[in-house]
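In this view, the complex is presented without one of its protein chains, the others remaining in place.
Note that the chains take the letters A, B and C in the order they are written out, and that residue 1 is the start of every chain.
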Amino acid sequence: MTPVDLVWLVPALPLAAMLIIFFGTRMVEIAVQPRPAAVPAPTDHGGHGGHGPADAATTPDTEAGHDATDQTAHTTHGAAAAGGGHGEHGGHTPFWPMLSSIIGVSALLLSFALSLLILWQFLDVNGDVFHTKNLIATGKDIHLYNWFTIGSLNYSIDFRVDTLTVVMLLVVTGVSTLVHLYSIGYMAGDPGYSRFYIELALFTVAMLILVLGANFLVLFIGWELVGLSSYLLVGFWFYHNPPPPGSEVPYPPPAQLKAFVTTRLGDFGFLIGILILFTATGTFNFIELNTKTQAMDKGLLTLAMILVFCGAVGKSAQFPLHVWLPDAMAGPTPVSALIHAATMVAAGVYLVARLFPIYEGVAGPQALAVVGYTGAFTALFAATIALTQNDIKGVLAYSTISQLGYMFAGLAVADTNTVGMYHLFTHAFFKALLFLGSGSVIHAIGAQDMRKMGGLARFMPWTAGTILVATLAISGIPPFSGFWSKDPIITTALEKGNYIIYGLTLFTAFLTAFYMFRLFILTFGGQGSFLGLWGGHDQYRGDAHPRESPRVMTFPLVVLALATILIGLAGFAGFNQGFAWFLNHGVNVDFPVAPALDANTFIGVGAGVLGILLAIAVYGYGLRLNVALASSAVTRPIYRLLYRRYFLDELYLWLIRVVVLGLSNLCALFDAYVIDGIVNGSARAVRGLGNITRRSETGILQNYGAAIFGGAMIILILVFVATGAIGR
Amino acid sequence: MQWLLPVIVFAPAIAGVALLLFPQRPAKLIAAGATLAVFLLSLWLYFGLLNGSATTFGDVLHPQWAVDEPWINIALGTFHFRVDYALGADGLSMPMIVLNALLTFLAVVGSWHIDRRIKFYLALILILETGVMGVFAAFDLFLFILFWEVELIPMFLLIGIWGGARREYAAWKFLIYTLVGSSFTLAGIFLIYVQTGGQSATYQHYASVASQLTGSLPLFGGSVSLPLVLFLLLFAGFAVKIPMWPVHTWLPDAHTEAPTAVSVLLAGVLLKMGAYGLIRICLGFVPQGVQEIAPLLGIVAAINVLWGAGASMVQHDMKKMIAYASVSHMGYVLLGVAGAAASVGGASLLDFRQAALTGATLQMFTHGAITGMLFFCVGVLYDKAHTREIDIFGGIATRMPREITLYSIACFASLGLPALAGFVAEYLVFTGTYALLPAQTVFAVFGVVLTAGYLLWMLRRSFFGPLNLKWRGLTDATLREAFPLAALAVVILFVGIYPQPLVDLITPAMQQTLHTVVQALAVH
Amino acid sequence: MITLNHFLVLGAVLFVIGLFGALSKRNAVAILMSIEIMLNAVNVTLVAFASAILNHGGKALNGATVDSSRLTGQIFAVFIITVAAAEASVALAMIIAIYRRRNTIDVGEINLMRW
Partner (left out) sequence: MTIDVPAVAFWVIAIILVGSALAVVVMPKIVHAALFLVAVFGAAAGIYVLLNAEFIAIVQVLIYAGAVTILILFAIMLTQNSMSRVSNPFSGQWWLAGLICVLLAAGIIFAVNSSPMAAGAASDALPLANAAGGTVVKLGQLLYSPFAYSYVLPFEIASVVLLVAIVGAIMIGREE
């Protein structure tokens, strides 16, 4: 009974926690205090009371304020709304909810510990501890139970633990544990405290099922379930007022709908892809697919893989299905950190990495090309939008989309899945760190518009310091972890001679550095401070009274920052080589090592440095470039285009309104008028006929009598005629 | 054990008549007790089947607990008219019987609060249960059509007396639609009875001769394929019940007007009668007829799915929306059957055929449970707010957490979320039919996206957002109201996570049916 | 000489006269009387048949053997008279009831079952 055999415990523990909280502590909580999802007093929300549903009726899509026309719109209300239960803040969490959170955290800790054990067992190549030799090479299949078997078609719930799974297990359980811990502080006193932990645990379970699945069936189950938990958590504050027009802050109810349906659109392609593969090979199992797909028709297989990638596009918010992710920031910030930055959105990358043998080995090159170009383009596309956003979480959301694009590009250019996966790995930590940090800021000042911040570094040094680390990492500055994972993508693109992707990624690296430091300076720094980075009271533009967040929130920040730094430093010791070796089942593969101190690396880093310097110049030293660009007649349209996110939301909204609802109305009207018209028409015809014939019912006895005997008489005569009696 | 099926079939009607003699309160208790007893009995039957060895699961040739007595047996010269009182259960009918028993019990509990002529109401519901049970348990075509018509009367009265504002219109529409359809079915039954030798009308007889049923009929000088004619005649009645586009428009009206419990039964089991007839009689007895038209049937199925989804996207009445949703979901059943019968690939794709057919049967069960739950949810809401207008509400989730929890479970089950029942059936249908009718399947799969769209949009408009102060006084579902919801939620979760017991029971019956189908393919 | 046919024709004529009255009169009592005439016509025919059979000595008119001592025709007549009496009483009661309610016995005006 080695740890690997107990891997089912990893998802089982959070599941148990979820059930305990749902049926246990939360029930007690309800019993103790009757209204769990208590509304803030009607007076707060009465104002918009009738208007929320009213305008929702007009469109299925979001009305979260993307229709801002004035980029300097005042967003306090929106922030207050999205800042969430902060009205209730300061109030300490009562006993039962606190118990829920403790249960959740401890369950996650156990899963994380178990994952570490499994990692250890995998590294135990000679089998001198666990007596399982070379698990790293083979991996292990764990058959849980059978759904059903139909003829030769096998629908069974199987887990597969191999190195790829182990990496994901560590990322998921690790980050999830920290976020659970962090939420104790962030969600303190929120009326939905227990509900939050239920849904967080549900997400963890689903994500673990996703990464553990040995076949498409299980993976798809997890895939959809993470979508569910994302839906629930984005809509966690479903009772808030819509933000005022002009605010960039998304509005939970439409955002959750958008998130689910948009990903569903991707899943449509995903499912078709699965169906093609299943029909051709008769199996869902990934290992069997690797071999059986080789018999498939190349073109069909390529198509199938592209369709499968559609699922990844939806889940990982790649262009053109990226629109849901920025809105998903309507959820509480820990959720954004865990689901919409570190783990769930990486599921698409994981999917491609999981199927990489087929993508790279069996299917036609077009498949990977689609993946790569989509990724690279999305990276640039999202980065350009991120340049102009003022909502701190919005910027981070677009940077997430951009980084996911990097991962896909990395998967596509390299001939192993290591490059992309390594960026996923490092990104999980520093992006979670960024989000948690921004959450700490929002928690402190109750607003998330960067124009209401500034100079916060002195108020909250821990937050600022850790975020600075993450910012450097995402900008690809050595020695932080981002450098080791991002630079290889760029360089590999160059080495493989894929200049389009190279150019896109390189330019994106510059943009990334710029907007990330823009974010940092606008938040923490300000003019007149050291490089504009480390601001103080005089740079603060808001009206709240910022204070450093409690330990329970800063501790995860520190942990993540340490992780970022350590992974980075370990890079010098060839950590990424080790990672590659591990991910390739203990086989050494050529992982483009930076620093292989060649020009390419310096180009990559240089782009980052350039971006940083530009950002410092503009925001730290008041080089009024941004204002110029935003106001000059030439560039203003471009600025507006970026600020309004290329008007894609409006486009989709229009499509849904006109095409989908139009057709739907057509159906409904056809039913109501054509089909029912025929039905009712025929009924009316019968009724009319009856109206004519019923005239014969005079109700006068003698008419009937006459009819009777007249009839008898006629029959009599007829009989005579027939029998020829008359003729005789 | 012979007495079990007759008891299950007739006990409800007897109880229904009996409770009229009692005062109101005991009458209610009698109804609840009787339906509960029937449900437990049916469960006993079910697990009796399940725990028997694999051979005793039963299929159309070897029904379990079969009863077969000659009932009408007249020889008019050469013409021999014979009707058997034949009851039986197999993998196809057993889940439906259990579902019917469960839903009727829950319906009785769910209509506890009705104050207008409750005794008559309950009696009708119990008689309805007998009718439906008979349809599923009958093993003789004439007995089948008899029960088929018996079920109409209580339904008509239930809608017409306890319905909403336009109840007369809805009731008549329901009645006439169904009668027109079933008249064709009756004609088809006589035709097939004569064409198969006219000695016996038991299912075993038809199933055994099904694959030889070929040839053509003279018609207007020309001649048409006999199986096709038989299929079209028989299917006419089933198509109305399923309901298949374009004869589906009775459903939204009937659902909108019917009281909650009746909507539950209507969507939960009555629609399944159509699907049951399609699989048992059309596919089982005239497979070639289905084969000749399978691609077209698949197209209609896809239309069903998309059309229903589109129509429900723009409804303003929750019940009407869910009604169109059932139209959409029954499309998957059609698709599964069409796939199973499609003549491509011959016997080589047998496994996929079986997946498709099993999926269709599973979908019958899961859709019954899920849609029943949805209607119960709407009913609870309606009893408190006295409206079902989606846009009138807003943010009421904060007022009724219990309701919204169960309601969203039902919605997610309906949009095919894994770990809930709906996903299992739909996934099975898709994986099966794609091999046989790819194009149709692709279109049908897109319905999954639309379903998510309209259901969640409905939730978003009614339950989320700031509380519409008009509903400040709204109270949460009481435990009595929540009981049917919770019960169905348990069923849905169980089937969604561990479907094996259900599938194991269905599979052998489907194997038998497919055996004849493939034989017919060979003959073709 | 008088044969059975004479009686039959007499019955027929009588019957038709009654029928004419029943179909053409407006006064309900008159209709009732006409019906009585029709009943009598039938009686005449039946009794005539009875005596014809009796006279014919056990041979029915179509040659089949019957028990002529049964006098079936007369028995019929008795019962018809009984029923006629009952019918007359009930009918008249109804006429009076109708008259009370509608103050007329003109069947042309009594058409409650009119479409």
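The rule is simple: contacts are C-beta pairs under 8 Å (C-beta built on N, C-alpha and C of every residue); 3 or more make two chains touch, one makes a residue touch a chain.
These numbers were taken from a predicted model, which means no experiment stands behind them.
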Review point. If you put the missing chain back into the full complex, which of the shown chains would it touch?
Key: A, C
Study note, to complete from the structure: Hidden partner sits against subunit A at residues 702-703, 706, 709-710, 712-713, 716-717, 720, 725-726, 728
Check your understanding: For subunit C, which residues reach the chain that was dropped from this view?
Key -> 1-10, 12-21, 23-30, 32-34, 36-37, 40, 43-44, 47-48, 50-52, 54-56, 59, 61-63, 69-71, 74-75, 77-79, 81-90, 92-97, 99-100, 103-105, 107-108
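Here is the rule we use: only the chains that are shown with their structure count from here on.
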Check your understanding: If every chain is reduced to the average of its C-alpha atoms, which one ends up farthest from subunit A?
Key -> C
Point to revise | Gap in Å, rounded to a whole number, between the CA centres of subunit C and subunit B | key: 61
Revision key, fill the gap. Cα centroid separation, subunit A vs subunit B, in Å, comes to 37
Exercise for review: Give me the residues of subunit C that touch two or more other chains.
Suggested key: none
Exercise for review: Mark out which residues of subunit A touch at least two other chains, giving numbers and ranges.
Suggested key: none
Study note, to complete from the structure: Listed in rising order, the residues of subunit A that touch subunit B in the complex are 35-39, 42, 45-46, 48-50, 52-54, 56-57, 60, 145-148, 150-153, 155, 217, 220-221, 224-225, 228, 231, 235, 238-242, 252-254, 256-257, 260-261, 264-265, 267-268, 271-272, 275-276, 278-279, 282, 660-661, 663-668, 671, 675-676, 679, 683
Point to revise | Touching residues (chain side subunit B, partner subunit A) in the complex | key: 173, 176-177, 246, 248-249, 252, 307, 310-311, 313-315, 350-352, 354-355, 358, 390-395, 397-399, 401, 412, 417-419, 423-424, 427-428, 430-431, 434-435, 438, 441-442, 445-446, 448-450, 452-453, 456-457, 460-470, 472, 498-500, 503-504, 507
Revision key, fill the gap. Per the touch rule, the subunit C residues reaching subunit A in their complex are 19, 22-24, 31, 107-108, 110-115
